[in-house]
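Omission of a single protein chain aside, the complex is shown with its protein chains in their original locations.
In order of appearance the chains are A and B, and numbering begins at 1 in each one.
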Amino acid sequence: MWKLTFARTVAAIPVIVLVALVAFILFRFVPVQAPAAILGDGATPEAVARLTAEMGLDRPAPVLFFEWVGNALRGDFGRSYVTGLEVSAEIAHRMPITLTLALGGIFIAVLLGVPTGVIAALNRNSFIDRALTGIVSVLLAMPGFWLALLLVLFFAVQMRWLPAAGYTPPSAGIWPWIRGFILPCLALGLGATANIARHTRSSMLAQLDSQYARALTARGCPRGRLVMRYCLKNAMMPVLAIIGMLTALMLSGSFVIEKVFSVPGLGSLILDSINRGDTPVLQAVVVVVAVFIIAVNLIVDIGYGLLDPKVRPE
Amino acid sequence: MNAPNDDVILRVEDLTIRYEKGRSIWGTPRYGQVVHGVSFSVKRGETFGLVGESGSGKSTIGKAILRQIPVLGGTIGFDGETVTDWPEGTTPLAYRRAVQVVFQSPRLSLNARMLARDTVAEAVHFHLGLQGRELDERVDRLFDDVGLARHLGDRYPDELSGGQQQRVAIARALACDPRLVICDEAVSALDVSTQAQVIALLRRLQEERGLSYVFISHDLGVVRNLCHQVGVLQHGRFTDIGLTEDIFERPRSDYTRALLDAIPRFPGRTAA
Partner (left out) sequence: MSDQAANALEAPLEAALTQTSDRRPGFLARLLSQPSTVFALCWVILLVIVALFASYLAPHDPNASSVMRRLQGFSSNNWLGTDDLGRDLLSRAMWGGRVALHAVAMAVGPALLVGVPIGLFVAYRGGWWDRIVMRLVEVEQAIPMLLFAFTFIAIFGRGLTNAMLAVSLGFAMSYLRLTRAVVLAERPKAYVQAAEIQGYSVPRILFRHILPNAIGPIAVQTSILAGVAILLEAMLSFLGLGVATGSPSWGAMLDDARRFQIQQPLLSLVPGAAITITVLAFNLLGDGFRDAFNSDLVISRRKKPEPVAAEPVVADSPAAAEAQSNSVLRLSHVSVEFPSHGGAYQKVVSDVSFAIAPGEIYGLVGESGSGKSMTTAAILGQAPRPGRVSSGSILLDGKELVGLPERQMRAIRGRDIGTVFQDPMMALSPVHKIGDQMIEGLVRHEGISRKQALERAAELLDLVGVIDARNRLNDYPHQFSGGMAQRAMIAAALICRPKLLIADEPTTALDVTVQKQVLDLMLRLRETLGMSILFITHDLAVVAQLCDRVGVMKLGELVEEGTTSALFADPKHAYTRQLLHAREMLDGPMGTAR
């Protein structure tokens, strides 16, 4: 098990390096490079050249790349061209909010999606199955931010149960903090719920039709036990990969949801940076998000190893 | 290869094959050896049977002759040429035309999205360059040869029975007038009645065309019936090899004897 974990972790390193390289190369194509951006529209070419030399940006690209990677490894992503603030501090400030949103979303999705899929599968082709499958199809097609608007309209405007927008830090009390996250997490998680439910259903159906399910039934294994103990474990193996993929998607999904609810997460940071051409911030965000996603995939891989006795050495 | 022997079409000497068992978590391949120094030869117009249980390496030898997998050691000689001298991935078209195959599952060995007729016609066109009416006539003749009604050519494989599918596969194999056909469990997936038909067809084709077969099978009954010579494989080595009658009447190894003993027998017919 440790060997597997170690091997997978090592295998992830070149991918991270490559992501950093791709991000680095891409951002060298930004039309307005840093010095010009800092000096503004009226800068003379001489001034720009002077600042470029001052910032050390006239050195060869490989040198710049390794310097950037080296600094990034120490948690230093440089300073924003626009605000002059440290990028890592800015990200450290906003990342927890986005992460809470994303994890809250996937938590809701697993909590609702798996049972929905199982119930639909157990009642194959019945009214319940058709109704659930119908809801799932519609949720899958709905854009999350429209769902967010509808949720706001109903729960905040109509019923006045939950806040329509804004972020309350946990320092202001746990309950207000949670209340603020309920609608954004739902808006983010319902699409993923539908995705998980759909995959769980089809995976579960395959297990219910399997030879071993038939054999266990022929041996007198009660249906409830067959489903909960045998089929569910087998059915969850492919769904695990889906959950991993969705967790990764939650991050970018939250960039949009944050706008609806005016939540100060990574989303607004990115949008501001795009508008202002703030390259160091964008570069850092790309790398941080990629590392998070690679980590999620790693966890899924290892989780797979825990479930599958063929991968798990005794 | 030694001097071409007119009598022998395929000569396998000291063949050793390993396969990639899998990869370690670091990506380095791990090998297992499946065939250990196997030698045999197939005579023109005769059938050589390769028998063994699963994992004995019988299909692997077939794949090596067909150049689907690399060999680790030994030589395969075909009609005076040393097949194993050719670099991996380069097989002369002449050899492809001379050595063909019939696989176990007829359903899987045909392209599901191609009409039966097109499957055969493609091979004829590719090898003989025929077109138009000539091509049609040639394909019709192949259908007749394998005992397949011509109108079935307009069907997709899924619309044919197992026996019919296998006949299409045989027609495709014969399209380029091969001299040697590898039959890899060619009848095991079929119903008994159909098996009998296909075996009879293979035998007739051998008589008409002077074909040689390497017949890979786990069914000793069929092998005994069809093959002139037999090699019994266990864990990649021959435990017995020789004329079919000798092997079945006087098996030398315990394994062959155990294998023969394991065949279920008809009570009524032993008495007869």
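In this text, a residue touches a chain if its C-beta (ideal position, glycine included) is under 8 Å from a C-beta of that chain, and two chains touch if they have at least 3 such contacts.
Being a predicted model, the structure only gives us computed values, none of them experimental.
Peer 1: Report, in label order, the displayed chains that the undisplayed chain touches.
Peer 2: Within the full complex, the chain left out of view touches A, B.
Peer 1: Among A:L57, A:V138 or A:A172, which residue is in contact with the omitted chain in the full complex?
Peer 2: From the options A:L57, A:V138 or A:A172, the contact with the absent chain belongs to A:V138.
Peer 1: Can you work out which residue in B:R30, B:R113 or B:R133 touches the chain that's missing from view?
Peer 2: B:R113
Peer 1: With the full complex in mind, choose from B:T47, B:Q100 or B:T239 the residue touching the hidden chain.
Peer 2: B:Q100
Peer 1: Considering the whole complex rather than only what is displayed, give the residues of subunit B touching the chain that is not shown.
Peer 2: Listed in rising order, the touching residues are 53-54, 66, 68, 91, 93, 96-97, 99-101, 103-105, 107-114, 122-123, 126-127, 147, 149, 155, 158-164, 169, 172, 176, 190-197, 199-201, 203-204, 218-222, 224-225, 248-249, 258-270, 272.
Peer 1: List every residue of subunit A that touches the chain not included in the displayed model.
Peer 2: 14-16, 18-19, 22-23, 26-27, 29-31, 137-138, 140-143, 145-146, 149-150, 153, 157, 210-212, 214-223, 225-226, 229-230, 233-234, 237, 248-249, 251-253, 255-256, 259-260, 270-271, 273-274, 277, 279, 282, 285-286, 289-290, 293-294, 297, 307-310
Quick note on the criterion: only the chains that are shown with their structure count from here on.
Peer 1: Using mean C-alpha positions as chain centres, tell me how far subunit A is from subunit B in Å, no decimals.
Peer 2: Chain centres of subunit A and subunit B, defined by C-alpha means, are spaced 53 Å apart.
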